[in-house]
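Quick one: the structure is below, and I'll ask about it shortly.
A protein chain is absent from this complex, but the other protein chains hold their places.
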Amino acid sequence: MLELYQDILTVTVNGLALGCIYGLIALGFVLIYKATEMVNFAQGDLMMLGAFVAYTLIDSFGFDYWVGLLGAIILMAVFGYILDALLLRRVIGQPQFAVVMLTLGLGFVIRSAAGVTFSHDPVVFETPFTNKVVRLTEDLVIGQENIAIVVGTIVLCSVLYVFFRSTRLGVAMQAASQNQLAAYYMGIPVKVIFSLIWAISAGVAVVAGVLVSPLTLIDPDMGSLAIKAFAAAVLGGFGSIPGAVIGGIIIGIIEQGANLWLPAGFGEVSAFVVLLAVLIIRPQGLFGQVGRKKV
Amino acid sequence: MSLLSLENLGIQFGGIRAVDDVSLDVVPGEVFTIIGPNGAGKTTIFNLISRIYDPSFGKLYFDGRDITTEKPHNIAKLGIARTFQNIELFEHASVLQNLLIGRHAHRRTNIFSELLFLPSVRRDELRHRIKAEEIIEFLDLQHYRDSLITNLPYGVRKKVELARALATEPKLLLLDEPSSGLNVEETDDMAFWIEDIKRDLGITILMVEHDMKLVSAVSDRVMALNFGKVLALGSASEVQSHPEVIKAYLGE
Partner (left out) sequence: MRFVFKTRYEQDIRLWRHGGDLFWYGLLLVAMILAPLMLDNFYLGELSAVLVWAVAAIGLMLLVGFTGLVSLGHAAFLGIGAYTNAYLLGQGVPFLISFPTGGIVAALAGVAIGAPTLRMTGLYLAIATLAFAIIVEKIFANWGSVTGGFDGLPVEYPNLFGYELTESWHFYYLCLFVLILVIWFSSNLLRSPTGRAMVAIRDSEISAQSMGVNLAKYKTMAFAISAGITGLAGGLFSHYVQHLAPDSFGILLSIQLLMAVVVGGVGSIHGAIFGAIFIGALPQTIAIMRDYLPTRVADMPGLEPGIFGVILVYVILAEPTGIYGRWLKIRHFFELFPLYKKSTFKRQKSFTKSERLR
């Protein structure tokens, strides 16, 4: 009986933690998609790059964990802005396929560049939560790293919520996403706003990367988590910010459960099976909206 | 004997009835025009007839047949063609190719004969090409036959949209605001085309239109619509002088 409880606890906690990471990556997708209708297939690689930058700041330069985190966020936000301003801005107006290909290509480049610049082998840095646990009872423990992930996600989401609610940026985002030309006429600096969204998205990716690094270690292939984050974004409904995080958590828990209780191999594909199922049965996900073109 | 018949047709989007209890009969060979302010539900009626939307209540009959639940892609085969308000041409194809796609409803070949391009496919291609050329000649589009749609000016695109609809050899032609975006001369031309289609091709026309001069020039009967409801039905002058209609357009 105790073993079952321990199992359920492990599945829930690990699922919740990993799910939050999927959710944060998905959040990055959704932010960019909601604003610019582009899907950033390089989001996972941005996360990986952010983690490496944080690692370099903390390990090579000796900064404190929190300073390293903040520094990485700022650096990557600038990188995200430049990425959009220099490259992605050029494909505005082209069909979505072009954007998909472009971001896929960028992902590969970032991965290679990171491997060369930082390291091909996994690395990790010391966090304030490493190797610490929280004791629930005599036998049930939770790693503090997992708690840090969940708390970090909640904090980040709250910050973003307040930011979009009480600034004009949110409304400007929506306008720019639905009809660029009209937004321009309204005096909205559409291009700047898009680049800012990329900056925010990159920042979110950094947080995800830093939070998850104790669990998965940092290496150039870290970004392949992002494919599962797609499942999270789709499950939540691709236009919904809270949906992305909730979707991520659900996927995370399903994955952990499948790993534990289903035969080998099912755990790995569970996220994708869920993804396909959602797309087929209810494409708008849990919270998304379906629109129809007026002819 | 009506060609197209709407019986108490209506559709509800959320709390709004875009079309509310509309009944009309279109007689073969006539030009029937629907007028009304923007948002009155005119294009929605077209979308209902094309089966792009499902009606919430009411029935649709065409040529004696109940098409209320017919699949959208069968409508062309039954003999209804339409043009779209915001031109929906195939941008990356030529005018000729657009017209040939319009012939799709009359396709007699199957995928296997097409893969091998058997003589029957070749014969059919020539047959479709001849029909497309007839329409190109009818609407004077020879100049643009091989041009890509993306390169064409708006007035020509409107004509191609019309040509493509004619390529399906319809019994009923739904024209959604044929004169929108056209200048005075082009609108006069459009009036002549509509007359020609009615007289020479014997096609019945159901039209949505705002330009009153065009409406008076070509219509046999006119129906006025507002907020999804029928306001008046009759000849062009009768409807235009109807008090309800005037109120709808000009206010109290």
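Order of writing sets the labels: A and B. Residues in every chain begin at 1.
Going forward, a residue touches a chain if its C-beta (ideal position, glycine included) is under 8 Å from a C-beta of that chain, and two chains touch if they have at least 3 such contacts.
Note that the structure is a prediction, hence the values are computed from the model and not measured.
Touch with the chain that is not drawn comes from one residue among B:L3, B:V26, B:L48 or B:L100, which is B:L100. Taking the complete complex into account, B:E114 is the one of B:E114, B:E134 or B:D220 that touches the chain left out. When you scan B:K77, B:H143 or B:K213 for touch with the missing chain, the hit is B:K77. Between the chain not shown and the residues A:G152, A:P220 or A:G257, the one that touches is A:P220.
Seen across the whole complex, the unshown chain contacts chain A at 36-37, 39, 87, 90-98, 100-102, 104-113, 115-116, 120, 177-181, 220, 227, 230-231, 234, 238-239, 264-265, 268-269, 272-273, 275-276, 279-280, 283, 291-295. One chain of the complex is left out; on chain B, the residues touching it are 50, 52, 71-77, 81-82, 84, 88-93, 96-97, 100-105, 107, 109, 111, 114-117, 121-122, 124-126, 128-130, 164, 168.
Criterion: only the chains that are shown with their structure count from here on.
With centres defined as mean CA coordinates, chain B is found 48 Å away from chain A.
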